[in-house]
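Complex shown without one protein chain; remaining protein chains in place.
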Amino acid sequence: MKWIGLIAVVLTGALLLSAVGDFPDFGDPKSPANGGVGDFSVSQYYITHTEQDTKVPNVVTAVLADYRGYDTMFETTVIFIAGIGIIAILRSHPPGGRRGPAHPIDATVDGDHQRIIIGITCRIMIPIIQIFALYVVAHGHHSPGGGFQGGVMLGASFILIGLSRDLQAALARFSERRFIVLACLGVAIYAGFGLLCLLLERNFLDYGVLDGFFHTDPVMARSHGIFAVEVGVAFTVTAIMFAIYANLSSKGRLDEGL
Amino acid sequence: MFETFSIIAGAILLLLMLPAFYRVVVGPTAIDRIVAVNVIGTKTAVLLVFIGVIFGRVEMFVDFALAYGMLNFIGSLAAARYLHRVRPFYGKGGQLAEAEATPTERP
Amino acid sequence: MMYRAVTFSLLLAIWLVFSGIYDAFHIGLGILSCLFVTWISSDLLFDDRSLGFRARLGQAWRLGGYLAWLGWQLVLSNLHLLKLTLKPGAMAEVEPRITLYRTALKSDFEKFLLANSITLTPGTITIKILGDDFYIHSISKFAADGLDGQMERRIAAIFAPAGSGSPSPSAD
Partner (left out) sequence: MILDLVSMLLIAAGLLFFVGAAVGLVRFPDFYTRMHAAGKGDTLSSLLVISGFALHEFKDFEGMDFILALKLLAICVFIMMTSPTSTHALIDAGYEDGIEPVIAPDAENVLGDPTSRQP
């Protein structure tokens, strides 16, 4: 079984490497992406048409979530699969059964400083970090940012609860059930908007057709579609960030954590 | 005038990361390296503001700096917490361990 | 309820400062986000809820004054550190020591403020707090002598104004 896997990996790798020779040179101004084929250039099109196509000032966001939305959907799915893989591996066979903490905690070492200094700082910082994370998600159109970055920070704020108290306090707010549901929901939102476009007889993830759904014109609908998709990405990234921390820090037992 | 000054100051700040980097490489203890990485992180956050001023897009780079600072803070807290609870390097990096013949191990 | 409202308006103020785009769509998103954060973590920002709004406002005002004083102390501390590092021969003045400092402050937030102020000012870092005992690492004798209790008196004055005479209950 191991050998079959190895052969598959080597064959795929060789196949991919053999295609490298056909790529344009690095930074070649005449490559299809830069110079274009004939008089049509991809990057020129993005730079000149993004504003009138989608009303999104930030070209990168438009390319990421609209023009190449298919790619980003599977990036989100990769994150989702990574998280689910970690949960599946660690939760199914936690070392030493489900009893007892992973790291025995010595109360005399802790003193009062953990509770006072780190606890109070984190208590004050966490809501501020959360509002900043939501700000990053919401302003993906205007500033660099969006679902991935905001999701990482929102997940980090929950990790901070786990660091300043213990994992139980964090799990009380964001339980295992909730983070798995939220991770699935994020991917479902992204794929669901794509499917909605498909049902309305347009291409997958072609948000322009959703103008009836958002009660706007087709251009604004693309802008809103990008935002909705970013929210889905943020859901998945938040949930998976916290799920990975919770499982790795407690070795899959979800009891005391670090 | 102010832009030239910012570029020079930013270059000096970048050079000042070298002493911290020396600490990352030399150690001698694991936590010394973590502290030095933390110092480099703080300097990077400030450097991002420099870059924002030079490019004239401060409002954008402030977000970067703040996000970087936040993740730096969370990272150093997590590292400290890990060393505190798990103690993977217990007694190995301290000067006492070098003097003693028998290494101390955590039960 | 009042604390929730205060949390919400603080968060909204932060959002408005950061956003910089004031159209209906973004402000609406801001209000939604603030409601969400208030819902999931309003118990974090304010821990002790026994005090009235007016008393809190007074505390916040005095806290601002204290922070200004602390900023000046921060400059002094860094000048001392700069002298230790850059002046040739000053390395002999580096005489690290760990000292014990016993405080009369009672509530957690006061201790937190004292510990962080100690960490920020003249060459001293709080290593541990055990009960009322602060274990402090100082970099030189000058720095260790700086801990003369002035800081503690100022912190106590924030939470118990001189007129009232009675020690304040606990404060956030």
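Note that the chains are named A, B and C in the order they appear, and that numbering of residues resets to 1 at the start of each chain.
Following the convention adopted for this analysis, contacts are C-beta pairs under 8 Å (C-beta built on N, C-alpha and C of every residue); 3 or more make two chains touch, one makes a residue touch a chain.
As the structure is a computational prediction, the values presented were derived from the model and not from experiment.
Undergrad: Name every shown chain in contact with the chain that has been left out of the document.
TA: Over the full assembly, the chain not pictured touches A, B, C.
Undergrad: With respect to the chain omitted from the figure, which of A:Met73, A:Ile117 or A:Leu210 is a touching residue?
TA: Of these options, the touching residue for the absent chain is A:Ile117.
Undergrad: Could you please point out the chain A residues that touch the chain left off the display?
TA: Counting only chain A, the missing chain is touched by 106, 108-109, 113, 117-118, 121, 124-125, 128.
Undergrad: Residue-wise, where is chain C in contact with the chain that is not depicted?
TA: Chain C touches the missing chain through residues 14, 17-18, 20, 71, 74-75, 77-78, 81-82, 84-86, 91, 94-100, 115-116, 119-120, 123, 125-128, 135, 137, 139, 141.
Undergrad: In terms of residues, what is the contact footprint of the unshown chain on chain B?
TA: Looking at chain B, the ones touching the missing chain are residues 1-2, 5-6, 9, 12-13, 16, 18-20, 22-23, 29-32, 34-36, 38-39, 42-43, 45-46, 49, 53, 58-59, 62, 65-66, 69-70, 73, 76-77, 79-81, 83-84, 87, 89-91, 93-97, 104, 106-107.
By definition in this document, only the chains that are shown with their structure count from here on.
Undergrad: With chain centres taken as the means of their Cα atoms, state the distance from chain A to chain C in Å.
TA: The computed centroid separation for chain A versus chain C comes out at 35 Å.
Undergrad: Using mean C-alpha positions as chain centres, tell me how far chain A is from chain B in Å, no decimals.
TA: Taking the average C-alpha coordinate of chain A and of chain B, the gap between them is 26 Å.
Undergrad: Show the residues in chain A shared as contacts by 2 or more other chains, in ascending order.
TA: Residue numbers touching two or more other chains: 132.
Undergrad: Touching at least two other chains at once: which residues of chain C meet that condition?
TA: Chain C, residues with two or more chain partners: 18.
Undergrad: Which part of chain A faces chain B closely enough to touch in the complex?
TA: On the chain A side, the touching residues are 103, 105, 109, 118, 122, 125, 129, 132, 136, 143-145, 149, 152-153, 156, 159-160, 163-164, 258.
Undergrad: Contact residues on chain C for chain A in the complex?
TA: Touching chain A: residues 7, 11, 14-15, 18-19, 21, 26, 29-30, 33-34, 36-37, 40-42, 44-45, 47, 108-109, 111-112, 115-116, 126-131 of chain C.
Undergrad: Within their complex, state which residues of chain B touch chain A.
TA: Within the complex, chain B contacts chain A at residues 59-60, 63-64, 66-67, 70-71, 73-74, 77-78, 81-82, 84-86.
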